[in-house]
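One structure, as structure tokens, below. Some questions next.
Every protein chain of the complex appears in place save one, which is left out.
Each chain gets a letter, A, B, C, D and E, in the order it is written, and its residues are counted from 1.
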Amino acid sequence: MVDAGDTAWVLVSAALVMLMTPGLGFFYAGLSRRKNVVAVLMQCFIAVATISVIWALWGYSLAFGPSRGGFIGGLEWFGLAGVGGEPNPDYAATIPHSTYMLFQAMFAIITPALIVGAFAERVRFGPFLLFLVLWSTLVYAPIAHWVWGVGGWLRSLGALDFAGGTVVHISSGVSALVAAMVIGRRIGYGSFAMEPSSPTLVILGAGLLWFGWFGFNGGSALASGGLASNAFMVTHLAASAAALAWMVAGWIHKGKPSSIGAASGAVAGLVAITPASGFVGPQAALVIGGLAGILCYAGVNLRALLGVDDSLDVWGVHGVGGTWGAIATGIFADASINPAGANGLLLGNPSLLGVQLIGVAATWAYAGLMTFIIVKLVDRLVGLRVKPMEEMIGLDITQHGEYVVV
Amino acid sequence: MVDAGDTAWVLVSAALVMLMTPGLGFFYAGLSRRKNVVAVLMQCFIAVATISVIWALWGYSLAFGPSRGGFIGGLEWFGLAGVGGEPNPDYAATIPHSTYMLFQAMFAIITPALIVGAFAERVRFGPFLLFLVLWSTLVYAPIAHWVWGVGGWLRSLGALDFAGGTVVHISSGVSALVAAMVIGRRIGYGSFAMEPSSPTLVILGAGLLWFGWFGFNGGSALASGGLASNAFMVTHLAASAAALAWMVAGWIHKGKPSSIGAASGAVAGLVAITPASGFVGPQAALVIGGLAGILCYAGVNLRALLGVDDSLDVWGVHGVGGTWGAIATGIFADASINPAGANGLLLGNPSLLGVQLIGVAATWAYAGLMTFIIVKLVDRLVGLRVKPMEEMIGLDITQHGEYVVV
Amino acid sequence: MVDAGDTAWVLVSAALVMLMTPGLGFFYAGLSRRKNVVAVLMQCFIAVATISVIWALWGYSLAFGPSRGGFIGGLEWFGLAGVGGEPNPDYAATIPHSTYMLFQAMFAIITPALIVGAFAERVRFGPFLLFLVLWSTLVYAPIAHWVWGVGGWLRSLGALDFAGGTVVHISSGVSALVAAMVIGRRIGYGSFAMEPSSPTLVILGAGLLWFGWFGFNGGSALASGGLASNAFMVTHLAASAAALAWMVAGWIHKGKPSSIGAASGAVAGLVAITPASGFVGPQAALVIGGLAGILCYAGVNLRALLGVDDSLDVWGVHGVGGTWGAIATGIFADASINPAGANGLLLGNPSLLGVQLIGVAATWAYAGLMTFIIVKLVDRLVGLRVKPMEEMIGLDITQHGEYVVV
Amino acid sequence: MKMVHAVIRPELLEEVKRSLEKEGFYGLTVYDVRGRGRQDSFSWKIRGNVYKIDLLPKLKIEIVVEDEQAHRVAEIIQSAASTGEIGDGKIFITHVEEAIRIRTGERGPEAVK
Amino acid sequence: MKMVHAVIRPELLEEVKRSLEKEGFYGLTVYDVRGRGRQDSFSWKIRGNVYKIDLLPKLKIEIVVEDEQAHRVAEIIQSAASTGEIGDGKIFITHVEEAIRIRTGERGPEAVK
Partner (left out) sequence: MKMVHAVIRPELLEEVKRSLEKEGFYGLTVYDVRGRGRQDSFSWKIRGNVYKIDLLPKLKIEIVVEDEQAHRVAEIIQSAASTGEIGDGKIFITHVEEAIRIRTGERGPEAVK
């Protein structure tokens, strides 16, 4: 039976998560050079449109439709056939099936949009669209099925991922690293200064991401009430602790507390708490967030040392943060917070941590490999990278015929 | 009886729709030249304040008060007398009457704000305020009454307008065209480049509009549940399809996929699905949205060919999109989605299409004529247009004594 | 018992209020000079992170924990011990205790962030953090306890403050005045032009504040339904009336209707209606808002005459507006709107006004005195103000190593 | 060579560029400036402080050409950028001792061809 | 004629404008620049990359006046824009061969009166 309160909460959550992708666009645009601001915004914006359409056509069905061996869903729900106002109790008993589908659509949108940061400022727009469609179909849908689909193999194994630490963040973070390595560095990387165009946009983006994440994690309870409230609370606390931790780490390490650091830290904390948000309490959230700030800060610095031009540090934030979150869930999970969860290491159940590690490893391996294949394929077929002269002039003018005056 | 879940959803929806008007301000500001950014923002912002006050005083009563012959409401509810915490079951049985009034207030605000785009960059601020008050009272309130008021003649005829395709979009789009023609072109139109100041602001605006539109259409169910979820879903899909369609049309036609095009397309899709959103399913939404993108793109190009300086293309997007949406409702409506609706042409009921066309024609005629009279009147009384020198310097400095530094 | 609809509404409200602090950041950043935009944004952003952490640790317990003599709460709830999914019926019977705590957290965050405007463009970041922690602990928590805590002395006296006129706005506004006086004027104040960097950011901030305020006041009903709807409605009307009033006052006084004036007016109206929003109806809201616009406009001009450099006029807007709101509650309160309230002066009960004045006086005195001590202390200990050369170059570069390119 | 500096109304840039192109002057550099001249200024207050806008947005164009072309370039700009209203702007001509094309290192008039 | 170029601290623009006005120098053109001089520079890192801010925000003023007024204008600016701290900026004087008022086509000193 549809409950009005639960439906209201999940619909609002879906709206909040939708806003995260433009928010991500601002975050990334602010970190990019001025000549690529429009291109980055456009890539995020068009991801909303593109993924929504393919999600309605085949994506939702592949991810959540009747399982084919735990690996992928069937096409029974192609074009959202049968996805209507009645609940689908397999997924959520008190909200319309269409509400569940919408909420999941927003996750499917933001995940590939996250990868945009890895190859920002150097890819052609058309081939980018092709990448988007392939990645969403071949990487996102299967992993979502494994973890969340009824019959998915990781779900059956007991892996816990409340709101997408594995499905969203590890998958995009690892793919980002691979894509950045395959596509190669920006011209002048390491020798020119590549100044973030706008801390203002970074803060705008981080603010919208934080705001939207209340829906991302809170809405993953799929009902209004204590569990949603817990997810909301720990999300907020982890983000706060991580923002402080990253800021302080940068302050000690580099001499100044930077706003971009604080914003990046907040995102790192949000990422790390995502899988754990329905399974841990506020004290654990402060620890998970605080450590996320430090680990992701280290990840970003490590990435720079390795000379990989993951331009806006998708791996350092989402790959490292998501992995830490999945592990932290195995450590801190507390069945008294959510009976549908399990106890973790600290409550005497080391086996959960093992299952979590399997989930992490499978996602790293699958996302990494498939992204390698997809990027290579797209590059062969249509050429992914812009010409050097276009890169120098900037993607805004050369790809979109637009530029930022103000 | 007030239902907490339904009320939560409609209150949130009202908040979302309120945010659309500042969102519209950013959308329009980004499309304007740098010297008029503040003026456009201010016109939208002050529309929120002005219409809210007149809505509380007389607007709501004229639109929804006891009908005088199906044409206009009476003044019984002047100053919101009697509009309190109890539901008014004529309009919505499970939410407070004040909630319904608020939700409607946000529609009344954004409608005249949409027209701002037609005569952007060339009208005096004071006379604009006068226009706002007159248009809202003489055009918006009656049309809202016809379509949504108990006893309104179009409502009685069976015309379907779930969330304001006719009331909001056709009325503002047609008025925009008339206002632009009467007021005349900007100095240098057709000979100077008039560069949009900021694709960043356009995307910000489009993102907020899209986000808010979930409340606009979803909230129009006036309750939480399957119908709200359906409206939310089709809104999202139509916007997505239209963004892609407009982008591709522009890409083919002009060589580059522009972010402003994608953003405009999204708005076009949102407009077109508005009247249909409670009556059609997801497959129809993709078709309605996709065609909206193409039709509105054509509308904008047609407008340019005609040499009318509807500066930010209100008619091309809202007039064309709203008209297409009203017709599409007559084609695709499906009573199985909403028993309070009807079947459309494709389900064997051509009469609905006829009624829809009557609604469209009446709105075009009434809004067009009245806007002509109001614009002429205001111009005679107080002079609507700024001096040429002021237009050259820009409205920000000359009207508001402000300007954009960053 | 947890109600899904009520919880949905209060969780959404908490999210909305959270967004207000970044919104405030944009509002303040737009009013600041370009060289201090990042610094202002950062101060607001880091207030979110910092206060959230101390709120979870000790702040919530001090403010709402078991009362120690009506003055302060005990540390029983340190680290949110016992604050979980069950309602705490002392505060809100139909939502999880954690939801109530979260909603309150957002109020605790924005209050000290408001003070940022008083000493914008001239304080060191580290000492600012120290100020933040001290002020939140020593000023905010006690005042919140007095007014809202079970057993708080002002609450017991019958003082009405629906959503924080006293706790949030008077406390921050008065503290701002004191802090600005103690810290002293910016270099060149009164002789250089200090141009607001961006009306666009001001409108963005005002839009987000207005949007979030629906949660601030509406959510303070702590349930969905008629009272929340009333608070939402009067909030919207007061903001509208005040925006118009301030704009018109400035227009008459200085010759131009400024967008910054309209935005400031809206905020003034939102402030003034805050304490009254659960106790007055729409007609009173229009009066309270309209007068707030004029009174705060006068307050700002008075402040300028006095030569105090409360840089972004926190006192003029929040101090004056909050005080007026507390008094207005004593005048216009109507027990028929909220049986938990009382009648005010106009309904024949002058005693309420007396109680309100006691609340105002106590808050002015306590906040003013404590802020004086805290500012002096921090300055002695670590030096609050930047070096003159740093102030000339701007805080963005000197404090954060960042700057605004776009 | 000479450098022709022109301060013009921003909206006339296209017009000026087109007129220059027609006579084969293609290379140029432009940037946003604010200028004060005889135009009326605007003064007002915000939140208690007095502000005055006497600097209005203008565009500056710089074009380096051979000595004998400088006056022609100035004439083209003058006629394309003039509206007859106060605030049309100024043109200044200064002497350039050397010009170098960065790409090739070519010097003198060759560099600006 | 001469063009006086002054790079100043942005916050002293009002002061400079006022001082110039007092002696009848009204026309001028300004724009935002960034400058490096003897001032300390700031260096730090963001997200793994090293950045250094050695270019600090400055304002540049350009004023064209008759030959004999150039030194007076320079003096006025120098005294209005000086704080005695490093980073106060520089003034340069260059020669202008011709000036034209776009509105009327007037040439020479008349054009900048």
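Here, contacts are C-beta pairs under 8 Å (C-beta built on N, C-alpha and C of every residue); 3 or more make two chains touch, one makes a residue touch a chain.
Worth saying up front: this structure is predicted, and the values here are computed from it rather than measured.
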The one of B:Ala193, B:Ala340 or B:Leu369 in touch with the missing chain is B:Ala193
Missing-chain contacts on chain E, rising order, are 2, 6-8, 31-38, 54-55, 58, 60, 70-71, 74, 77-78, 81-95
Extract the touching residues of chain D with respect to the undisplayed chain. 1, 3, 17, 26-31, 64, 94-103, 105, 111-112
Quickly run down the residues of chain A that touch the omitted chain. 34-35, 187-188, 191-193, 388-389, 392-394, 397-398, 401-403
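One rule holds in what follows: only the chains that are shown with their structure count from here on.
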What's the farthest chain from chain C if centres are computed as the mean of the Cα atoms? D
So chain B and chain C: same face meeting same face, with over half the numbers shared, or different? different
Chain A to chain B: how many Å between their CA centres? 34
For chain E, write out the residues touching at least two other chains, lowest number first. 44, 46, 51
Shared interface positions of chain C, touching two or more other chains: 3-6, 8-9, 12, 34, 37, 193, 195-196, 200-201, 204, 224, 254-256, 258, 260, 401-404, 406
